[in-house]
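For this view, one protein chain was removed and the others were kept in their places.
Coming up: chain A.
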Amino acid sequence: MVTSITSFGRSGLYDWMMQRVTALVLATYTIFMIGYLLFNPDLSYEQWKDLFSGTGMRIYTLLAILSLVAHAWIGMWSVSTDYIKQAGARFVFQSVCGLLAFIYVVWGIQILWGI
């Protein structure tokens, strides 16, 4: 057993599962958005605003943002533990990734509920 305190969920299996579940959420969200844009070629601002005013869409978008952040963390954590050998530099890189992820979540919520 290799000890690791900076991974997403400590357990490799949990991270693996989260990576796949979040990928599914992101895939459905991407397909939905592409479909929506294709079916509405003359999209107006009002229409776009209406879409994101519904609670359902807000929940779905927030789920997609949280999935993106979790997915990115697991991925960037893997990249950092592969390529950054110096522990201090690795921790700084991971901290920056974590901070950016947190900023994106707060910013995303602000945008979604600020419409």
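Quick notes on this structure:
In this text, a contact is a pair of C-beta atoms (placed from the backbone, for glycine too) under 8 Å apart; a residue touches a chain by one contact, two chains touch by 3 or more; residues count from 1.
Just so it is clear, contacts and distances are computed from a predicted model.
Taking the options "Monosaccharide ABC transporter ATP-binding protein (CUT2 family)", "D-inositol 3-phosphate glycosyltransferase", "Molybdopterin-dependent oxidoreductase-like protein" or "Succinate dehydrogenase iron-sulfur subunit" in turn, only "Succinate dehydrogenase iron-sulfur subunit" matches the UniProt protein name of the chain that is not displayed.
Where chain A meets the chain that is not shown, the touching residues are 1-4, 7, 10-13, 15-17, 77-78, 81-83.
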